[in-house]
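One protein chain omitted, others in place.
Going in written order, the chains are labelled A and B, and every chain counts its residues from 1.
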Amino acid sequence: MLILKKFLRDLPAVLGALIVLAAVILAIFPELLVDNVDRINRGNIIMRLKPPSADMPFGTDDLGRNIFERVIVGTRSALTISLFVVVVSMIVGVPLGLIAGYRSGWASSAIMRVTDVFLAVPQLILAIAIAQLLGRGQISAMIALAVTYWPFFTRTVYAETQKVRASLFVEALEGYGASKTRIMLFHILPNVAAPVIVRATVGMGFVILTAAVLGFLGVGAVPPAPDWGLQISEGRKYLPEQWWYATFPGLAILLLVLGFNLLGDGLRDLVDPRLRRS
Amino acid sequence: MTAPLLETVDLKKHYGGTRKLLQRPKPLVKAVDGIDLQLAPGEVLGLVGESGCGKSTLARTLLGLERETEGKILFEGKDVGGRGASAARAIRSDIQYVHQDPGAALDPWWRIGDTLHETLKIHGVTDKAERDARIEEMLLAVGLNDSFRRRYPHELSGGQQRRVGLARTLSLRPRLVILDEPTSGLDLSVQATVLKLMLELRAQYDLTYLFISHDLSVVERLCDRVAIMYLGRIVEIGAAEQVFSKPAHPYTQALLASAPTLERQEAGKPIEGDPPSPTNRPDGCPFHPRCPMAEAACRQSVPDLADVAAAHRVACPPALRTLTPQ
Partner (left out) sequence: MSDAILSVRDLKLSVKGDAGLAQILDHVDFSIHPGEVLGLVGESGCGKSTLIRSIMGLPPKGARIESGSVTFKGQSLMDPKIAQTLRGREIGFIPQDPFQAFNPVFTVGDQILEILRWSGLPDDPKGGRYTKELRAKHRARLIEVLHAVQIPDPEEALTRFPHQFSGGQRQRILIAGALASRPSVILADEPTTALDVTTQMQILRLLRELAKDFNVAMLFVTHDFGVVAQICDRVTVMYAGQTVETGTTRQIIDAPRHPYTGMLMACHPERATEITGIPGQVSSPLTPPPGCRFAPRCPRATEACTTARPGLDRRADGRRIACIHEKEVA
């Protein structure tokens, strides 16, 4: 419980946690703030491009849809994409990093060379290319992001594993004749878990951002999905007069990414105060 | 002498010296270079040497963590050498190891009890009741009560960590235990209790110890026989009393003269120079550049161990000549 107390003293991290928590709740229960979730894609030309008002706090878009409701409902797809991408990347990247870091030999070298190749190409550009190949849609955006994101986990886990591998308790276990699988799963994995969790948290924010970029560039979600990136892309045409159209989805991205980053930094401090960043 | 429990014949462990694809060639390091050693059941053999002399490599090779480059390892007369790490550990489960720093040898995320259980599980003790019984017995034997099972490594003092290390190793019912610097870093008062415990456990469980240390006063007290290592070779071996009272090899003499005793040592020049690194060993007798007795022949060939007295062998022809007049 000491850890919880320490965490609660870190104000930015608590703020981040609250933002993330709010986003998760809204993603699961958008009904809390949206009257009729099924209706958000239905336009109303008469109400077209109305500025923010008490009734519609974020205004309406070019089809007269309530931007506030669309931003709220968009939370779900943003979180779904990032969760999927991060989880898949972890499932692929963590075991590869463990193997590469703990074993030595050609398999280990091969894994790290492939990882290095992926990391050498800017992730966004690679993701755009893959998404294009797979055809437009949210699913292909998710796959493209996952395919390009796992090397980050492999790198982190690899570096951490190398550190833990050199420690005496691993050597002792080898001395007692423990199998490599046992050492990797029961001893190295828990010891590298903390930095992986930090990486994953910050990664959630990062993926939300990249997913929005894909949506913005038109290789992600397809209209009329209430995707934030897509909304900004559509609203861009109406800048600067109808500023609210592009601004509020943008703010939503900003807020959620900020939330994940603050939370991730807080977790990092909790895991290792020496890594504290200014 | 009864049949040795463990015997090595011309054991060698070399590293590097080969060139792999796309890698820089590594220099050849002869960490262990021709060791003949016999351990009688029940004895305590001290292995003394300065850093870089290869004593840790020898221990790792005996355990099977490193595969020997050349030579034989016999356990109770059975050849147990020439195997990769996991096969060697399986066949040599009678040989176990206590780490230099048993605190660091414990996974910080695991409770002591879980670590002890795991060690037994690795060795195929599947029955939980049996494991519990053994752990309880061992914790008791090393003087810790059962509540230590629920503690984490960082909650233990240095002495307690060493006791856990002993319990962990002894729960596997080994015959031969390799103790790697078991008292380094311990305070004098704690060191004494740990040494006492190790002697008691040896009597209680019929153990044979290979005791690696650089602390000569501890070795003198604890060991039946002593082997002095220098750059991968044993330069002198014999009964502890013999070696400590009549050291034959110039290196042993220098080592003994350098050990700080409770009397101030004014007489005798300390040995000059630094211990050379195993990457660039001199030809001939590895000690000759620092040796006051060195002669031309010492630069030519590596001397072998020869009897200087009963159960006392030394690898130094000039010393032999002066000590054993024809």
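Note that a residue touches a chain if its C-beta (ideal position, glycine included) is under 8 Å from a C-beta of that chain, and two chains touch if they have at least 3 such contacts.
Note that the structure is predicted; figures quoted are calculated from it, not measured.
Touched by the hidden chain within the whole complex are the displayed chains B. One of B:141, B:271 or B:285 touches the chain omitted from the figure, and that residue is B:271. When you scan B:85, B:259 or B:309 for touch with the missing chain, the hit is B:259.
The missing chain, though absent from the display, is touched by one residue of B:68, B:181 or B:220; that residue is B:220.
Summary of contacts with the chain left out: across B:190, B:239, B:302 or B:323, the touching residue is B:190.
By the touch criterion stated above, the residues of chain B touching the omitted chain are 50-51, 157-158, 187-193, 195-196, 199, 214, 216-218, 220-221, 254-255, 257-265, 270-272, 274-275.
Everything below uses one rule, namely that only the chains that are shown with their structure count from here on.
Residues 167-169, 171-179, 182, 186-187, 190-191 of chain A are the ones touching chain B in the complex. Residues 63, 65, 85-86, 89-90, 93, 96-97, 99-102, 104-110, 118-119, 122-123, 168-169, 172 of chain B are the ones that touch chain A when the two sit in their complex.
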